[in-house]
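Shown here: the complex without one of its protein chains, the others still in place.
So, chain A:
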Amino acid sequence: MEIALQATGLTKEFKGFVAVNNVDLSIEKGTIHALIGPNGAGKTTCFNLLTKFLQPTRGTIKYEGRDITRMKPAEIARLGMVRSFQISAIFPDLTVLQNVRVALQRGRGESYDFWRSDKILSRFDDRARAFIDEVGLTEFTDERAAALPYGRKRALEIATTLALSPDMLLLDEPMAGMGREDVERISKLIQKIAENRTVLMVEHNLSVVADLSDRITVLARGEILAEGTYDEISKAPEVIEAYIGASHD
C-alpha cells in the first residue's frame, strides 16, 4: 500500500481552544478518501492544515514521503497537490476559457513577463477547451464565469483544477449547497477524475460520500472517531451517536 498523504499527530490550537487534536491520517494512493463529521468537528480546519492554508501547532504532514509541514500553499500546489474551496473558487470576471487558461498558464512557470503580449496565451486555448469539454461546459466557453449556475461553477472549478494535472486533489465540500441533479453530476465527475488520481474530500453529509469513497474517516470534536469503509462506519455506534442531534440535512 502506497501512501500519498500522511499526517501524524496533527494538532491545531486557537488561543486555548483545540480545533484539531492529535489526528493521524493516511491517504492511500489512487483512492477516494472522505473526511466527514458533524458541524464543528474540525473538518475544515483539518483540511486547511493539510493544504497548508493553516500552520499546525504540532504534528507533521508528508506528501509522497516528503515533509511538507513548513511549506507554503503555493509550493505544495506546485508539487501536484491541489485544493478546491467550499465556496466555488472561480475567477468571476474572467470567461470560462480564461479561468481554465490561468491554470494552464502555470505550465510556463511564474508569469512575471509584463512586457509581453497576452497573445502568447492563446496557445493554451485548445487544451483549455479540452478540459472544458471534459466537464461538460462547452456551450459556456466564452461566458463570464460569474454568469454560470452554481453547479456549473463547481464543474468549472474542477476543470481549472484538472488543468494543473495534479496527482492529488483535495476537495472541500464539493457538493455543498447543491441540488440533487448537480450532486449526481459532480459525483460522476469526481469518480471520473479519480481514476488515476488520489482524492481527499471533506463532506458534511455521510450519504453523499457513501458510493463515492473507498475509505472514510469520521471526525468529531477535533479527534478521529472512526475510520473504515462506508459499511463499517455506518454501523459504528459512536458514529451514529455523534450524528444524533447533529443536523441530518
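Some observations on this one:
The definition used in the following text is that a contact is a pair of C-beta atoms (placed from the backbone, for glycine too) under 8 Å apart; a residue touches a chain by one contact, two chains touch by 3 or more; residues count from 1.
Rule of thumb we're sticking to: contacts and distances are computed from a predicted model.
Between the names "Carbon monoxide dehydrogenase subunit G", "NADH-quinone oxidoreductase subunit N", "Transport permease protein" or "Amino acid/amide ABC transporter membrane protein 2, HAAT family", the one given in UniProt for the chain missing from this structure view is "Amino acid/amide ABC transporter membrane protein 2, HAAT family". Of A:A7, A:I90 or A:L219, it is A:I90 that touches the chain left out of the display. Although one chain is not shown, part of chain A still touches it, namely residues 51, 53, 73-75, 77-78, 82-85, 89-95, 97-98, 101-103, 105-106, 108, 110-122, 142-144, 146-147, 160, 164.
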